[in-house]
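Missing here: one protein chain of the complex. Every other protein chain is in place.
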Amino acid sequence: MTAQEQTMKADASLKMKLLRQMLLIRRFEEKSAEMYTKEKIRGFLHLYIGEEAVATGVTAALSPDDNVLATYREHGQALARGVDPGAIMAEMYGKQEGCSLGRGGSMHLFDAKTKFYGGNAIVAGHLPMAVGMALADKKMKRNQVTCCFFGDGAAAEGEFHEAMNLAALWQVPVLFVCENNLYAMGTALKYSHAVTDLEKKAPGYGIASATVDGMDVLAVLDAAHKAVDTIRTTGKPYFLVCQTYRFRAHSMFDAELYRDKNEVDEWKERDPVTRLEEQLTAEVALSADDVLKMKKEVEQEVDRSVDFAEKGTWEPVDQISRYVYK
Amino acid sequence: MTAQEQTMKADASLKMKLLRQMLLIRRFEEKSAEMYTKEKIRGFLHLYIGEEAVATGVTAALSPDDNVLATYREHGQALARGVDPGAIMAEMYGKQEGCSLGRGGSMHLFDAKTKFYGGNAIVAGHLPMAVGMALADKKMKRNQVTCCFFGDGAAAEGEFHEAMNLAALWQVPVLFVCENNLYAMGTALKYSHAVTDLEKKAPGYGIASATVDGMDVLAVLDAAHKAVDTIRTTGKPYFLVCQTYRFRAHSMFDAELYRDKNEVDEWKERDPVTRLEEQLTAEVALSADDVLKMKKEVEQEVDRSVDFAEKGTWEPVDQISRYVYK
Amino acid sequence: MTRLTYREALKQGLREALQSSDKVFLLGEDVGRYGGSFAVSKGLLQEFGPDRIMDVPLSESGFTGAGIGAALGGMRPIVEIMTVNFSLLAMDQIVNNAATLLHMSGGQLNVPLVIRMSCGIGRQLAAQHSHSWEPLFAHIPGLKVVSAGTHEDARKMIMAALLDPNPVILFEYTAMMNLEADMEDPLPAVDLSKAKLRKSGKDLSLITYGSGVYKCLHAAGELAKEGMEVEVLDLRSLRPIDTEAIVASVRKTHRALMVDDAWQSVSISSEVSARIMENCFYELDAPVQRLNGLEVPMPYPKHLEDAAIVQPSQIVNKVRQMLG
Partner (left out) sequence: MTRLTYREALKQGLREALQSSDKVFLLGEDVGRYGGSFAVSKGLLQEFGPDRIMDVPLSESGFTGAGIGAALGGMRPIVEIMTVNFSLLAMDQIVNNAATLLHMSGGQLNVPLVIRMSCGIGRQLAAQHSHSWEPLFAHIPGLKVVSAGTHEDARKMIMAALLDPNPVILFEYTAMMNLEADMEDPLPAVDLSKAKLRKSGKDLSLITYGSGVYKCLHAAGELAKEGMEVEVLDLRSLRPIDTEAIVASVRKTHRALMVDDAWQSVSISSEVSARIMENCFYELDAPVQRLNGLEVPMPYPKHLEDAAIVQPSQIVNKVRQMLG
């Protein structure tokens, strides 16, 4: 089955799954913000609101055997990957029932079971690791893809250059997903990159690439299928740029001095969740009731995650030095 | 005067200067190797034999106000820049009459007088510095170019990416000269770069670029004039790839296991020094006698540099901590 | 007297530096439009314009190296590495270039560069964002390394660093940003090379720097209530270290406790202990002790973070034990 055929099969039921996934991420993020305000969550918290289509669409194109690496803005990717929402919320509470034993918090979600390898908070630091994981897969003859999410800002780091070159040289199966949300903290794309069309970085490494509307989950899914198919067929890396936008501040410490309220509002018009919801309603695949029901379910799932986190326990202090060494 | 017109003026007298310059570098390097064998020079010694046209051609296009930065393979650049041969030889002897007080040796020639800023032995480590020097010039409204030599291997380092991007973003007058001699130590270009046409790196940063036959000093001079003119007019960076070859081993510790004797021999057919010599003889601008005379002069100059180094003195040990701080 | 937060003190210092010469400019990630990740430079873009307050792309090695180049070119850059956690990416530039060029060029090229970094632990930022890496830099000859453990130093060290012809690394402390204190106005200049006695006492020397200074002062206050007079010596300069001031203090008190949040092995506290060993062994009434952060990558939850860094109560207990 070709990528196109696969996308054709993205029928109503698949679309509903995607919608539910995005709704879950949206609601989970809103709840996280709330819990931050209540000081249940601390440290840095980076929300994914507005960008849901990227993680949702890309992850839907992966198989459970594939590896996923992400940044500190990774709740969406973790949820889409199937990491338990309760374990994520508990992690942000710092409880030992969290997916990283509560040690990592929002920026460091790890879950070996679902092959979710962080939660990496040094910008671009995980790109070389992704190449290495793909190298291991190649050496072990496992037909797996390593999917690595990172931002537009990350593409300016030297490690982006080194990782792209290594992946291309070694011909290893990495899907580089650049979540171009137009800002790196307060630094607009044009102040980060001399060439703002990020796809133009790929030819310098001989890496196949595509750019996709990251506010359209179906387009993302389609592009991701194509990318993943190409990778599985050729064994080579692929660079996928997803054009998206974060509706919220960079983190909870951000007065958003660097961008216009209007710009934010314009992008909110392109809300990926509303867009798919409207489309599904228009296609009569979904009734108002269905939507309500779905939202309620999602709400309950998020509430359960909070309950789970609340009931979680603190890791005893005397275990603090456990796992410095294995 | 346009670049082309300038090149037109590269008449016999200029060509003779270029030949003399290349002969000096060649002879100086041969002498250095000899002095290394005699253990007068120690540490790492990287020879420029075969690549003379690059430093000679590029440097001839610069003005004395411009900044020059180079690698550990920088005797040629230093000589072309006008650093005193005696001071260079003395530096390699480790004598305090050396251009860096004997502290640096072969890899760390510095000469503030001629604005020669090293002699940098961390591969690609000087690229960001070059951008910064150009930034200072821009801020101080000095119409100067910063010329930065580096190798094909260096272009794989993250700092190449960061420096190219910063230079393009800030629009600062840097001439990036990539001396593509096809090897980084024993690593052939195709093992260093997924895309071996190095010029293809430039569009990713929106930087103007050109590739030139680095075995032809006139072509290099022409290309460098064009590049420098463009930089002075636009204030923007430029990427010049010079295709060249080193005839000798990477350093004095190199069994050259990684390349074919035949390949070396083929490149030696394209010797930049012989090429210009033959051309000048053919154009009857130069007689066999002239050539002999020039070679003799060069020989004497190199001998004088050795004399100077021999007569040099050791920095007293009790001064060793001088200049850790200013 | 003015009452200022540590953040405002830093900003005042920066402003003063920028006003002192047109050659001074600040470059770093998000120092301009964002207002600085800890709001230290907020408003300075509006005040000095984009040529003086330069936002840069994520490229720590690149822009730090560019700062070195600009310093060589006659400018007086202040490079901000957003936090010390990202400084490893610029470490090669700092060590192999900034710290080395003067000596290696036989005295020709000095690098008058100031590098500021926010540093330290205490806001639940977890393992990749909670570091006290002063020791890594204090090891490197050619660098000067200073640490602003008080509001006065936050205010005055930047200018002093700028007047130094050498590369200076200036550590600022994230966890102290909102802390308020009174300070004289105008404040006298500081001498970067000297430690400062923050409180004098005769029973024991608390030797510290950075985030340890206020903790030690707090502990000293508690101990005073119990009749123990401890003195607090703020090293301020971590390279070079003011051995004379350490020796003078230990000669007086005959007992010393080093306090800092960094990992203990191969740290400033190790160095201070070794120097006391070498310089006033025969003056010691008891072995020098060290209180440091736990040697673990920093965990996120508050109770574990608290357990991993030095608490004033620990200092009090330790001193009681040493004097008991």
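Letters A, B and C name the chains as they come in the text, with residue numbers starting at 1 for each one.
The criterion applied here is as follows: contacts are C-beta pairs under 8 Å (C-beta built on N, C-alpha and C of every residue); 3 or more make two chains touch, one makes a residue touch a chain.
Since the model is a prediction, treat every value here as computed from it, not as a measurement.
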Chains in view that touch the one left out, judged over the entire complex: A, B, C
Which of A:17, A:293 or A:322 contacts the chain that the document leaves out: A:322
Touching the absent chain when the full complex is considered, from A:104, A:272 or A:312: A:104
Sole residue of B:88, B:124 or B:306 that reaches the chain not shown, by the stated touch rule: B:124
Identified contact with the non-displayed chain, of C:50, C:165, C:186 or C:287: C:287
Contacts of subunit C with the absent chain, listed as residue ranges: 61, 85-86, 88-89, 91-92, 95-96, 99-100, 103-104, 126-128, 135-136, 138-142, 239-241, 263, 265-271, 273-274, 276-278, 281-282, 284, 286-290, 295-297, 299
Interface with the undisplayed chain - residues on subunit B: 42-44, 94-95, 102-105, 107-108, 120-125, 153-154, 156-158, 184-188, 191-193, 250, 253-255, 257-258, 314-315, 317, 320-321, 324
Where the unshown chain meets subunit A, residue by residue: 67, 96, 98-104, 108, 110-112, 117-118, 120, 122, 125-137, 139-140, 146, 158-159, 161-163, 165-166, 169, 322-326
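Note that only the chains that are shown with their structure count from here on.
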Centre distance in Å when subunit A and subunit B are each reduced to the mean of their C-alpha atoms: 46
Junction residues of subunit B - those touching two or more other chains: 158-159, 161-162, 165, 169
Multi-partner residues of subunit C (at least 2 other chains): 56-57, 59, 61-62
